[in-house]
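Selected chains only, in their assembly positions.
Order as written gives the chain letters A and B; numbering starts at 1 within each chain.
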Amino acid sequence: MNILIRLRNLKNSLQTKIRIAIWSLEYPGRVEFGDCVSSRDVMRLRLGPEGSLVVGDGTFFNNGCSLNCMKRIEIGRNCLFGENVTVYDHNHRFSSFSRLAEQGYKSASIKIGDNCWLGTNVVVLKGVTIGDGCVVGANVVVASDIPPDSIVTQSRDLNIAPIIRTN
Amino acid sequence: MNILIRLRNLKNSLQTKIRIAIWSLEYPGRVEFGDCVSSRDVMRLRLGPEGSLVVGDGTFFNNGCSLNCMKRIEIGRNCLFGENVTVYDHNHRFSSFSRLAEQGYKSASIKIGDNCWLGTNVVVLKGVTIGDGCVVGANVVVASDIPPDSIVTQSRDLNIAPIIRTN
């Protein structure tokens, strides 16, 4: 009983408000979008039968974001989500030998504060709280809590080696 | 001589079986999908003239997965692929000074076992074997073999620093 909804801004130069009406038809009371929530392009939302999703006023989602909610995802006001940010408040269970798809989920609520910026390809996992005013760098996996007003980046210890070329 | 095929599940609430018929028209015998293989949304497959791709029964692909096959990619039964998982059994060669696109590929077969769960944005590179029952965390690049029944995550040593704000 999941839903997948695609929102398209046909007029690219305008950021259109996502209309709450679309949601309330399917799951009245469980999806709550503030004023002036917008998405640049396609955004994917999936909610399980017990899932509730709240997005505060003025929050913006860049291309390809995906919010997946079995329990509760709460996103504050005036956040900026970069491209392909994914948020999952649940994991597959995998502690028995049976098929993964039959083992169900472990869920834990996610809370993202006001005025947060999540960079490209950030993944937010179940049970995480990200405080107000945080900046999360590109490609970071957030698996534990982030205190308010923090900047978080991946380890940038890249391996750099010369390429020896021959002809 | 590559192909790019897009499969769309128009009815989102149902997971439709990918029909083998589509493939066999182009490359009879080289793409083999088991029963009840499904894809939530768009899935991208590319096969070179020598490529062979096998996907076992009951394996599921979330949005935006991409399988790219010059030699052989074998995926087991009942796997769950997260969003944007990409699998490449080949790399560009870059050992000479000529144009990259003219240097061709190095290929090595990939094998992913049964009942594996690959998280969002996982990238699986050439020559890798992932054993049965593995769980690969979000954003991991798999460049070497993973023994069966392993859970694999990126280093989660994030750099977290306070933001000092002024008005």
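FYI, a contact is a pair of C-beta atoms (placed from the backbone, for glycine too) under 8 Å apart; a residue touches a chain by one contact, two chains touch by 3 or more.
Worth saying up front: this structure is predicted, and the values here are computed from it rather than measured.
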Response to the item:
Same sequence throughout, 2 chains drawn here; counting the entire complex gives 3
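Simple rule for what comes next: only the chains that are shown with their structure count from here on.
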Item to complete: Give, as an integer number of Å, the spacing between the C-alpha centres of subunit B and subunit A.
Response: 22
Worksheet item: For subunit B, which residues are in contact with subunit A within the complex?
Response: 12-13, 40-41, 58, 60, 63-64, 78-80, 83-84, 94-98, 115, 117, 119-121, 133, 135, 137-139, 151, 153-163, 165
Item to complete: Using the touch definition up top, name the residues of subunit A that touch subunit B in the complex.
Response: 1-4, 44, 64, 66, 84, 86, 88, 92, 94, 97, 99-101, 121, 123, 125, 133-135, 139-144, 146-147, 149-156, 163-167
